[in-house]
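Yeah, one chain of the complex is gone here, protein chain that is, but the others are all in their spots.
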Amino acid sequence: MTNFSYVILIPLIPLTVFLVTGLLGMKWKPLVSGVIGTVGLGISFFLSLFAAYQYFFATASAGGYHTIIPVNMLWLSFTSTLQIHMGVLLDPISVMMLVVVTTISFMAHIYSLGYMKGEKGFQRYYAFLSLFTFSMLGVVLSTNIFQMYIFWELVGASSFLLIGFYYDKPSAVAAAKKAFIVTRFADLGFLIGILILSFYTGTFDFSKLMQPGTSLFAGITGVSFLGISGITWAMTLIFMGAAGKSAMFPLHIWLPDAMEGPTPVSALIHAATMVVAGVFLVARMFPIYHFHAPDVLIFIGYVGGFTSLFAAIIAMTQFDIKRVLAYSTLSQIGYMMVALGVSGYGGEAGLGYTAGMFHLFTHAMFKALLFLGAGSIIHTVHSNLMKDMGSLRKYMPITHITFLAASLAISGIPPFAGFFSKDEILTAAFHANKLLFYVEYITAGITSFYIFRLYFNIFWGKDTNYEHKPHESPLNMVIPMIFLALGATFGGFIPFHDLVTSNMKPFADKLNILVSLPSVAIGLVGIAAAWILYKKENDLSDRIAKSLGVLYISTFHKFYIDELYLFVTKKIIFNGIARPIAWFDSKIVDGFMIGIGTVTMKISYKIKGLQSGELQQYAFVFIAGTIILALFLLYTLGFH
Amino acid sequence: MIQGISIYHFLIVSSLMFFIGIAGFIIRQNLITILLSIELILNSVVINFLVFNRYLYPNQLQGHFFSLFIVGVAAAEASVAIALIINIYRRIRNIEADNVNEMKY
Partner (left out) sequence: MTLNVLMFYLLSAIILIFSVLTITSRRMLRAAVYLLFVLVATAGFYFLLNYQFLAAVQLTLYAGGIVVLIIFSILLTGHISEKFKKPASWKLWMGIIALVVGSTLTLWTLLSHNFVKSTDIKAVPVDMHLIGNQLLGLGKNGYVLSFEIISVLLLAAMIAAIVIAKKEKSQKSDTL
């Protein structure tokens, strides 16, 4: 058995970097912090690759992979049964996530050296990046739900810091608050779910909970509340936490606004790591879902399906390139949820699980690449809006090629990575749930349409009169993009069904021509539609938008979900509940306390004249008091 | 025990002396005369102690010793009080009780 205890270094290095740059960063030149952060993360990256190599190839055996817990320390010991450990858990999905997180984070670190150059708070930025990476790795490697919850919250807090990085910009502050509050609200559900689950099962440990056929769930399945069994409640609430982080409908509203953060942060958080934490959580708990709460799994599938279609439709109408990518992320995560939702356990039935993880992997590559490309464009154009761009292919050839590779990948055109993973998802859905299959099938077409709308608008179309002539980004921004482009192009050939499966045993997977051909076809249709509408400057798109009327407008306004939230929170909760309570608090409760204070003060003003400083007056009062006391003792109490 | 004089005689005298002292304490302006009143009060108490000792417990000397200690305490008190009075006089050139009323609210 190979010793994997070095894996603990992978999260600890970013933590150390965070502490060092966070505490001492201001004393150095900005670049020093950046280099330290990048080098530290580079070490983590190579360690992860090494760990993945060792896990998947050096220790491979015929019977599949095993869960390995190289480090597990007792952290809190409340009672003999309630103990919380901190440790490192390795199984196929956590090793895969390890690679994904460190890769994207490493790329974001390198990229930021160029992108964030000269920004105020460069050191702070790198400290936060390291903190975020640390917490995300902590989530991935957790051995129990409680540890996961801690890192989960840490992810929320550090993403808050990163989204609100430009803290002097009101919109960034608002976005950071929104992201934090929405995910926090969802985490409340997660926490309650954890409490219910662990109350009845008596353990936090994944390895105990995951054992197929374990008797731990006997207690919780017997309990029911409102006609729904306890395990269903617990797993639904846990999914609520996952939905918050993964921005599933209706908790998706924070993600598009979170684009206020620096673009590499968007690439890191909103493409590859934080938003897939929810998917990872569902995958981590997958055996529990599958064996004990299959209803919730179906529910997850439908939520994912709806979100993917819904977000894809909105993405078609947005003009801010980062927002398009944000909605695209929502849509793709919906895909992953669908994949998990339709999956079975073990062998070919577990295709959905493998596909979801596979898509997570490829999506991380191409979506991070899209964000980095968008960042590169924004860096040179100084605008987020499509109308300020056009014909950029002439000025930025490398960005253009890499962006195109990512666009083809997300559209599912072979041989790019997205094709394989999306195809697996569609196959899994095709076998399990026809409705979800059609939803995802249509979404695939819309996806390729909106991404190529973006592509054509940016790189083709009219040649805008730029104030400064656009130029290709510096080398330290281009290299990560090229690296990720390679991942997006060739990542699909990784044999995931041999590596990451629901029961950790490999199975044979073959392309389903019946599914893959139509999916490629609809992808091409989307591209063609975008070609017609946006390749050359014309008013066709505007006319279509006009003819759709209300439908277009409501889509453009993201179906008024934000307004709905505002209505509910401002009008109903604030005015209906919070204000009366605030009134009660300030007038009745505080009023009572203030009244006591005021009365006491008034009385003391009145009676302070008694303390005249006149010695003899005091003496008289003293004597009078003594006499009265003597009388009292003598004639009332009978001390005679 | 004195023939022809009961314990009440002594006690009446000492009580009156005590309350005269109290009245003096309240009425007089000058701090030194207030001190004189205090001496009156102390002496009346000493008389009480001795009388009780002599009339009720002549086999012991408790009242006697307490009187002795009271005399000692009175001496200490008088010395400190006079030191204070002199210090006050130095500061405000006056030792009227009415003028020493700084220690109010």
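Each chain gets a letter, A and B, in the order it is written, and its residues are counted from 1.
One rule holds for everything that comes next: a residue touches a chain if its C-beta (ideal position, glycine included) is under 8 Å from a C-beta of that chain, and two chains touch if they have at least 3 such contacts.
On a predicted model such as this, the values are computed, not experimentally measured, just so you know.
Counting over the whole complex, chain B has residues 1-5, 7-13, 15-30, 32-33, 35-37, 39-40, 43, 46-47, 50-51, 54-61, 64-65, 67-69, 71-80, 82-87, 89-90, 95 touching the chain that is not drawn. As for the chain not pictured, it touches chain A at residues 616-617, 620, 623-624, 627, 630-631, 634, 640.
Quick note on the criterion: only the chains that are shown with their structure count from here on.
Distance between chain A and chain B, defined via averaged C-alpha coordinates, is recorded as 86 Å. Those residues of chain B that touch chain A in the complex are listed here as 22, 25-27, 34, 97-98, 100-105.
On chain A, the positions that touch chain B within their shared complex are 608, 611-616, 619-620, 623.
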